[in-house]
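I have a structure I would like to understand better, so I am pasting it below and will then ask my questions one at a time.
Only one protein chain is missing; all other protein chains are in place.
Just so it is clear, A and B label the chains in written order, and each chain counts residues from 1 on its own.
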Amino acid sequence: MEYDIVIGLEIHAELSTETKIYCSCQNVFGKEVNTKCCPICAGMPGTLPTLNKKVVEYAVKMGKALNCSINRLSKQDRKNYYYPDLPKGYQISQFDIPLCENGYVLVPMPDGVRKIGVTRIHIEEDAGKLVHNDAFVGSLVDMNRCGVPLIEIVSEPDMRSSAEAKAYLETIKQILSSLGISDCKMEEGSIRCDINVSVKPKGEEKFGTRCEMKNVNSFLGAVHAIDYEAARQIKILSEGGVITQETRRWDDHKGESFLLRSKEDAQDYRYFPEPDLRTIEVTDDLINKVEREAKELPNIRLIRYLEKEGLPFDDASLISENEGKSAFFDACLKIKPTHAKVISNWILSDISKRINETGKDISEIGVTPEFLIDLIERVEKKEISVTAGKEVLLAHFETGKSAGEIIAEKGLSQISNEDELLKIAKEVLDNNLKLIDDYKNGKTNLLGFFVGQCMKASKGKGNPSMLSGILAKLISENY
Amino acid sequence: MELYNKSASELSKMLRAKEVSAVEIADSVYKRIENVDDKVGAYLETNYEKAIKMAKKADEMIAEGKGTVMTGIPVAVKDNICVKGYKATCASKMLENFEPPYNAFVTENLIKAGAVITGKVNMDEFAMGSSTENSALKRTANPHDLSRVPGGSSGGSAAAVAAREAIVSLGSDTGGSIRQPASFCGVVGLKPTYSSVSRYGLVAFASSLDQIGPIGKTVADTAALYSVIAGKDSMDSTSLEANFNLSLASGGSLSGVKIGIPKQYFGDGVSAKVKELVMNAAKTLESAGATLVNVDLPGTDYALSAYYIISCAEASSNLSRYDGVKYGYRAENPKSLEELFVRSRSEGFGDEVKRRIMLGTFVLSSGYYDAYYKKAKLFQQKLKEEFKTAFRSCDMLLTPTSPDVAFRIGEIEDPLKMYASDICTVTVNLAGLPAVSVPVEGTKDNMPVGMQFIGKPFADAEILRVAGIYEDLIGGFKTQVKF
Partner (left out) sequence: MKIDVDHIAKLSKLSFSGEEKLKMERELSSIIEMVEKLPETNVNLNEADASNIMDLREDIVCPSMPRDELLKNAPEVKAGCIVVPKTVEQ
């Protein structure tokens, strides 16, 4: 039997605010243990939380980006559980009135755009970290991460494959990054996710029993975890078994998930309204500010590149995910709207190479959209060859001189004079008489070789397409 | 008269007139503590050197003309309020050695005002109780009769002022914990409007109900201390600007003042003698120009239920932090994390605290939230509306503070009976209102009886003003202890 896989994701993203969510300690990763803490972080008796304005702003930004309705009045709740990394014995979160809800996100994939529902986005505090040391029997508590602000983005169970889940995750990451509200450093754990997976016989409407997987902290890990879990469930079902609702822990190293707790052991978090805080108001001013600052998001841009500009998926994806390249690409398009693919080729080849080599942003490597378009036009007009164009760009990076100057200095302008080209062609053919016979006997791809030889002889300046015609004509008529 | 016997207002005048120094006052109070605290047991921690240091600073302030109403006045602080350099035990084995590395907002204000902190005083463990018998660290007696309880949970705060071991004190009130001991000990206690005093640095019992407040021998002293601690604090998101004006808390007349008498507070649960004395006081106010009106607050009868659900629910969560990990009591040699949590908590908390944590956990647990917690919150809303309605026909309410006078130590063992002694006070916390308890004229069994004025939100000054007029009408409170 064939099965459908149903996937929902809960993404936790750390926000890159200056201070923590409920106190004025610095929100920073990788500092000496327990040095970015105060009595509030440590949950000392008598301490109280004060909510960081920026956290609300960032959550609203994400809510708007994911087309959510914003709850102009919301509240916070306590989620009660015991763990040594949770100093107060409860986490301040949001339960029934999150800041944002009922949204969606468009996720472009090579075979089409998916619309994934976003159930809610709420704000909450991160827990501390437990340090394990093999040389030592206990565990060590570091509270630096206590109170780091998080948003939790909960999706609808709208994904049907691990590839879709990965594309969704990447889209969310790009949006967070583009909004500048999260560092999105997976290796520092600034984005983590819990994955809900269920399977159902193909065509069946009713969802199967779902299992939740915790501790997934890489996109590849998510793919593996989903594939593993779907296979596990399908195996159980196809052997006549029943899926029981449970929480599992994904182990990326082992590539397996393990049972954490079954439904019977489900934790009772005893949520109730946080009495130390009052109502959160999202003011008109804040909404206006967020709307004013809104710009095109990477997923929307990708869809535009695909649908309006007709770029291939890989091109569109590589450009759209980078703010600088996108801005450059769009600026080029503005000058030359008909040349999307050619512009993309230049950006993704020689310009990207330069970016990688220098480690600089596209805006810092010394090439302007005007320069690139000028170069493209010169190539198009056959003033120079593509090969020469690449050389011009390289020289431009080094010297900042204009294309015209470089072409003149280096004598790169293309030879399009038929007499001159005829002379070069004859010379090349005369030196390769044996190969002409092979050519005539069917090895027609030798024409390319002859063109190459001509280019070499002309120091790269010969017009290759003209040469190709001249060579073919010469061989058939004169040799 | 010994300095410790004087009121803050008198001492303040003497200080400003340079008739006495703050050091002399602190010294006098400390001698008194040495002489009588063996009997009373109000203090958990004292520190003469620290007190004298603060007194010296107060004298400097006065010399520089920077004195305030509280400069040089000795204040005892309940042991659930953080004072750097002192422990904050909450009278619990759990926090027996806990020394907070920071000051409460009110502590900072006391320091700024030049007050002299005498030490930390006893209470029911984590402020849960009505007799201070739930202190895991000390037994406190009622200074008027050492065989009786001082009330609670701020029993140490009230006893210290009544026994003249402090001029004024700070307590905290979640369901009557300032007013009831004030009434048992024959002193004045104000539970301010919720949010008018910052809770930052007050060890939480029930966050939505807890409020720090002042206790004094006179209404004026109580008002003076309140004027120093009230005010908005950016560290407490629930705090608001109280706009308390000390000059409005005294003087004026009773003409035009309508005092509501809610019959539910004079029911069968209240001793006949207490009712009689409170009604006599009402008549005294009436004859001085106030108008008495009957008001109806039917929700009162169920307030205890709502109070115990809400306060215990919040407490169960607030007290989760005591898990043996970061501070406080840790069980010896736990074999696992679970054992560390369970044994530290089971060994560190007393019975009443455990009872309330259990009740609170239950009412929040899956399947019971709506039936208990939600229902109680809805009832609280209704109760607030009842008060609002009542205040359309009167300016304030007058009720007994407690159904009876202080009971004997060990007399009440049944927790439910103990809870019932909060019947007159819990509504005020549920509704977030201000209320001040003052001694009435006359006694029952030679013990003080208290009545409380309940005001509209932020009408703290007005109830203090009327309470002060009553104090004047009866020629001052005659509640001197025998030793």
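Here is the rule we go by: a contact is a pair of C-beta atoms (placed from the backbone, for glycine too) under 8 Å apart; a residue touches a chain by one contact, two chains touch by 3 or more.
Small disclaimer: the values here were computed from a predicted structure and weren't measured.
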{"item": "Absent-chain contact - pick from B:R139, B:K273, B:K375 or B:K444", "value": "B:K375"}
{"item": "Candidate in contact with the missing chain, chosen from A:P157, A:P273 or A:G469", "value": "A:P273"}
{"item": "Residues of subunit B in contact with the chain not shown", "value": "97-99, 101, 234, 237-238, 302, 304-306, 308-309, 316, 320, 323-328, 330, 334-343, 345-346, 349, 354-355, 357-359, 361-363, 365, 372, 374-379, 381-382, 385, 415-416, 419"}
{"item": "Interface with the undisplayed chain - residues on subunit A", "value": "17-19, 24-26, 32-39, 41-42, 50-54, 56, 71, 73-75, 82-84, 96-97, 130-132, 136-143, 215, 249, 260, 268, 270, 273, 277-281"}
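As a convention for this text, only the chains that are shown with their structure count from here on.
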{"item": "Centre distance in Å when subunit A and subunit B are each reduced to the mean of their C-alpha atoms", "value": "58"}
{"item": "Subunit B partner contacts - residues on subunit A that touch it in the complex", "value": "39, 42-51, 78, 80, 82, 84, 87-90, 141, 268, 270-272, 275-278"}
{"item": "Residues on subunit B engaged by subunit A in the complex (per definition of touch)", "value": "80-82, 88, 90, 95, 98, 100-102, 104, 199-204, 206-208, 234-238, 313-314, 316-317, 319-323, 325-327, 337, 341, 361, 364-366, 369, 373"}
